[in-house]
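As you look at this complex, bear in mind that one protein chain is not there, while each of the others sits in place.
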Amino acid sequence: MKALAGRVLVRWETLLVLAIIAVGIWSATLSPFFLTRANLLDLVTPYVFVGLMAFGLTFVVITGEIDISICSTLAASIVCFAQIFAAGVNVWAAALIGLCIAGGLGLVNGLLVGVLNLPSLAVTLGTLAAYSGLAFVVLSGEGVATFPESFTKYGGGYLAGNELPIALLVMLAFALGLGIVLHGTRFGRYLYAIGSNREAARLSGIPVTRVRVTVFVISGLMAGIAGLVYVGYFGSARADAASTSLLDVVTAVVLGGVGIFGGTGSMPGVLLALILVAEVRSGMQLANLSGQLQNIVIGVLLLVAIVAGNLISAARAGSRPAKLHRRRKGVRANARADTQVIADSNP
Amino acid sequence: MSLLELRNISKSYGGVRAVDDVSFAIEPGTVHALVGENGAGKSTLVKIVTGVIEPDDGELLIDGQPAWIGDAQTAYRLGIVAMYQEPTVFPDLSVAENVFAGRHPRSRLHTVDWRAMEDDAMRILRDLGVDFGAGTPVRGLGVADRQLLEIAKALSTNARLLIMDEPTAALSPNEVDNLFATVRKLRERGVAVVYISHRLEEIDALADTVTILRDGRHIETRPAGELTQGEIIRLMVGRSLDALFPKEEAEIGDVVFRADGLTRRGIFADISFELRRGEIVGLAGFVGAGRTEVARSIFGVDPLDGGRIEIEDRGFRPRSPRAALRRGLAYLPEDRLHEGLVQPMSISDNTSMAVLPAVTAAGFLRPRLERSLARRFMQQLSIKATSPAQVVRSLSGGNQQKVVLGKWLAAEPRILILDEPTHGVDVGTKADVHRTISHLAAQGLTILLISSELPEILGMSDRVLVMREGRLVAELSRAEATQENVIQAAAGVREAAA
Amino acid sequence: MRKRTLVVLIGSAVVAAAAVMATLGTAGTTKTHYKIFLLPKATGIPVFTQNGNGAKKAGKELGDLVTYNGPTTVSGSAQVPFINNAVRQGYNAIVISTPDANAVAPALKRAAARGVKIISYDGDTARDARTIFVAPSTNSLIGQYEVQWMGAQIKYKGQIAILSANATSANQNTWITFMKQELRKPKYKDMELVKIAYGNDDPTISAQQTQALLQSYPNLKGIISPTTVGIQAAAQELKQEGKCGKVQLTGLGLPNDMRKYVKAGCTTKFGLWNESNLGYLAAYVAHNVLDGKLNGSLGQSFKAGTLGSFKVAKVDGNSPVVVLGPPLVFTPQNIDKYHF
Partner (left out) sequence: MIAHVRAMKPQELAAAAFRLREIGIVLALFVVIVFFGSRATNFLSVSNWQDIAQNVSIVVVVAVGETMVVLTRNIDLSVGSIVGLCGYLTAATLAHHPGLPIEVAALVAVAAGLGLGLVNGFLVAVARIPAIIATLATLAIYRGIDAEITGGKNITASQLPDHFLSLAGSKPLGFPALAWIALGVSILGAATLRFVPWARDFYAVGSNPDAARFAGIPAGRRIIIAFALSGSLAGLGGFLFASRFPTLDSGAANGFELTVITAVVIGGVNVFGGSGSILGVVLGAVLVATIADGFTLMRLDEFWKIFFNGFAIVAAVTIDALVTRRLQEALRRRRAALLVPPAAEAKA
């Protein structure tokens, strides 16, 4: 029983909940409006598209890869969607085509990484620029902004007495659905296995190449879906959409406890981290901190998340396999880092 | 005075005694051969002497003074240099720079003195009689050349004690001759060379002193002149086949697997054999003989360049492990840490990994089914763990190995390839594994057993195949398969020598 | 044991940080009349900083709290969280300049629905998303003036080019339209507009675009840059290439930015409005709307502190609009009188 309590306590998600509560208390002191129901419900709405991208990225990172092209994928897919819509096609049909394009861009990443075995960082750094360029080529002028209300309500509409944002429901639905895929299906298990030990996964008959391609397609599709919500929320589609959101997306994923080297992470963690990021940003706005100061805080949060994660896993591992420890002893700088970790985790 | 003396050195890994109370001395200006089967404790001793690991017990004396070698740098300072079996090269750098990595010769301005570096490297390479220049990028070198590079690296250090672990594994006869000449030159300079090799004729040709290890214990240290190859073999293997191998009699059925002329260029060639239902076939040979590589290619991990496989009289093309699994093959890899297990996952997650389609419904996991599967194998293989949810990382080596075995048994294969199934596990686990293997064969499973432990091969197998240098060199029936016969075939010693 | 201590440590650190930030945040809230939020296209751009300073000056005179904050990059969507938070914090009015009229409109409408008054200035939003637009000048005047300044400098003869900000920027495009209209007049018949380049309001790209203009059009006589970033980058480029005097320059620029180039003869005539006054006026409009003295009906008039009286009107087909006035013209003779 005590052990169980300890396990729950040491869970990353528990820390996130604590942090959310702490930031909530802080925000409440800044504005009496903060703790109203309408406000709390609306807190995450501007970051729903960030969350949807983070969910997609989570799949990629758990597999041990990275996709930094998602924001450009979002922009490229929504400008295509907008142009097709502006040409007179039904908005839902256009949205579907936009999604297919997003999936296609993800597939390009996936084939380069999965089939050609190229490093995902370099590939998606390239496609980050290429897709962004593509977005501007498709729609360089003013954005398209004539989307019907029946479409935009999924990004910016409200239910239940104008208080419950539909976008929030969309995000929770995806969190639930993708959470089930990640934690409850064979495919999800494949991701963790590949992310932890690709060779063992391959030897166990897991279709590694196919799965690695698929996660990039998922990441692309989620960027496409995030794009549709984005268009709904902001009412316009432009080529520079979401171009500054990468920091928030990566922070949500890493802060959510997804190990950057693959194999660990949970959907609830990412969801909680997203809420935390949204809350911190909102709190800082309430405190009238400038946008750049906010970025500093988010950047520090990202660094702290990794260092804390390192410390916790060091503490959790307790005694490391002797071999690993010995091998590290050789390099003095490393040895120093080691003792530091041990010292910190055993006060 | 001895250059290095080992006194009562012991080292255990998780209950297994890798080195047990070993004492002997190494004299300067001699070539000291260290022989023993795989697992006899040679590598552990090398690691202790080079400061990679610390002994649990005993002491080391250098020039008669007790010395503590805590890390690789200290060993290096003391003039103890090891040349590793697996080369540690920088593929992007030139040969000269690989030789002098981390300790470039410097000019007066403290810059890298390329000319001196290349000249020095060239001189060493010339001594070795190699055909590549000091400026060649190492990426372009093959395994043999990298081996020579490793030797050059060791030679460049002015070592007092040079440890060479299987230096000739990948060399051509000509290169071996050059190496020998170099080693002799070193000996004349007063350097002590610890020479580890499976090739007894090399020991014959080179060694002044021979130390024989077996099961972690020191058996004998004698002048090489007093020992014939036959005696060395006898001392290496002198072990009784005890009750550790409870071989059940199984009914041997039809041929279920047929390999014909399997070839992977540069790794192995022209491998042909058959496996029958209920049969345990041992695949013996020294490390590097190509046994693991053959198994990996059959299982679709590495591609084959030629040859044909038939499983149950139908052709089979090993495209991927997934395809092999579908045809009823399973392969327990040699390296369980990197290839067998997903360490951060639970026992049940690992057990079900190869059979996920069977424990899912419409793609959804069924945790209860997975847990019961895991429990079944935990019981069958007596895995000691609190629950199926326990993370594999926290298990002992033996239990980890059992989980890997459980994973492959869960796949219900018809042909199971086991690569070193008891490597580095304790005696109890070993017995459990052997009992399971035997029992499975009795039930009609076909098993190809790769092992470097001869007693294991001989105790378990109905038939023994022996590989050497990428070739299948012998096929011995249970009656023919004695320790001496197998070692002779594996080492390439002529009948007359025994 | 270790684990739990660690968690407690991290947890308490988080709470402590929150507490520290809480004290930071609560400090400095004073009793004020109205709370007005000034939301620029992006912070960190000097002209917007000047808007903010002007608005704060007005706030001091009126007893209102004026807060100036905004996103880090020029982006309509990045402004939305600021709009939402202004609402959340109980601001009475939002004064906004936006690069993307459509992206902010839904959020502004939501804010208006909760009783927040919306005033746009400089970069207008959708007409139904704000009460009044405060224009620095009339678009037609800005367009006409710039062409006239250029004509006077090049003696109404030769090739000219425009170095704009973004192709997507609404007010830039409007001004360019008016420039083209003006150029159709007979006295400009010898002037040829050869190229509109876009420098994205980025000094680097603007400089490179200027370079390219000089390379591609060896006979180029003048560059009009209706953006403070563009005109300065162009001036610096001309100076570096030794083209000052050979290629004339005009447009919208800050006197402080351009003083050096005026002295070096790179331009003899350019203009701008007083950015500080623009913010000042916008704050007065917001205050008057909150007082109920203005509701956007045409013809209403009000006093804006030291700037005098203004009228709500229909300008360039846009209404209701309050116009600051015609652009100021800077010449070598008067440049030293202006310090902004």
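For clarity, chains are labelled A, B and C in written order, and residue numbers in each chain start from 1.
In this text, contacts are C-beta pairs under 8 Å (C-beta built on N, C-alpha and C of every residue); 3 or more make two chains touch, one makes a residue touch a chain.
Values in this document were obtained by computation on a predicted structure and should not be read as measured data.
Novice: What shown chains come into contact with the chain that's not displayed?
Specialist: Within the full complex, the chain not displayed touches A, B, C.
Novice: One chain is left out of this view; which of C:A93, C:M258, C:V289 or C:V322 touches it in the full complex?
Specialist: With C:A93, C:M258, C:V289 or C:V322 as choices, the missing chain is touched by C:M258.
Novice: Touching the left-out chain: which of A:T14, A:Q83, A:S140 or A:T209?
Specialist: That would be A:S140, which touches the missing chain.
Novice: Which listed residue, B:E97, B:E166, B:E293 or B:E334, touches the chain dropped from view?
Specialist: Of the candidates B:E97, B:E166, B:E293 or B:E334, B:E97 is in touch with the missing chain.
Novice: At which residues does chain B meet the chain that is not included here?
Specialist: 72-73, 76, 88-93, 97, 101-104, 106, 110-112, 114, 132, 135-137, 139-144, 170, 172-173, 265-266, 269, 468-471, 473, 492
Novice: What does the interface between chain C and the hidden chain look like in terms of residue numbers?
Specialist: Chain C touches the chain not shown through residues 42-46, 48-49, 52, 72-73, 167, 195, 198, 200, 202-205, 207-209, 211-212, 215-216, 218, 229, 232-233, 235-236, 239-242, 254, 256-261.
Novice: Give me the chain A residues in contact with the hidden chain, please.
Specialist: Residues 66, 112, 116-119, 121-123, 125-137, 140, 239, 246-247, 250, 254, 260-261, 290-296, 298-300, 302-303, 306-307, 310, 327, 330-334, 336-337, 340 of chain A touch the chain absent from view.
Going forward, only the chains that are shown with their structure count from here on.
Novice: Which chain's mean C-alpha position is nearest the mean C-alpha position of the whole protein set?
Specialist: A
Novice: Compare the CA centroid of chain C with every other chain's and tell me the farthest one.
Specialist: Chain B.
Novice: Which chains are joined by the largest number of contacting C-beta pairs?
Specialist: A-C
Novice: Cα centroid separation between chain A and chain C, in whole Å?
Specialist: Centre separation, chain A to chain C: 34 Å.
Novice: What's the distance between the Cα centroids of chain B and chain C, rounded to whole Å?
Specialist: 73
Novice: Where the centres are mean C-alpha positions, what is the separation of chain A from chain B, in Å?
Specialist: Those two chain centres are 43 Å apart.
Novice: For chain A, write out the residues touching at least two other chains, lowest number first.
Specialist: In chain A, no residue touches two or more other chains.
Novice: In chain B, what residues contact two or more other chains?
Specialist: None at all.
Novice: For a test of understanding, state which residues of chain C touch chain A in their complex under the given definition.
Specialist: 2-7, 9-11, 14-15, 17-19, 21-22, 24-26, 42-44, 67, 69-73, 75-78, 80-82, 84-85, 88-90, 100-106, 113, 167-168, 170, 173
Novice: Where on chain A is chain B touching in the complex?
Specialist: 184-190, 192-193, 196-197, 199-207, 263-264, 317, 326-327, 329-330
Novice: Could you pull out which chain B residues touch chain A in their complex?
Specialist: Going by the criterion above, the answer is residues 52-53, 70-73, 299, 301, 320-322, 324-326, 331, 333, 338-345, 349, 353-354, 356-357, 360, 363-365, 393, 407, 411.
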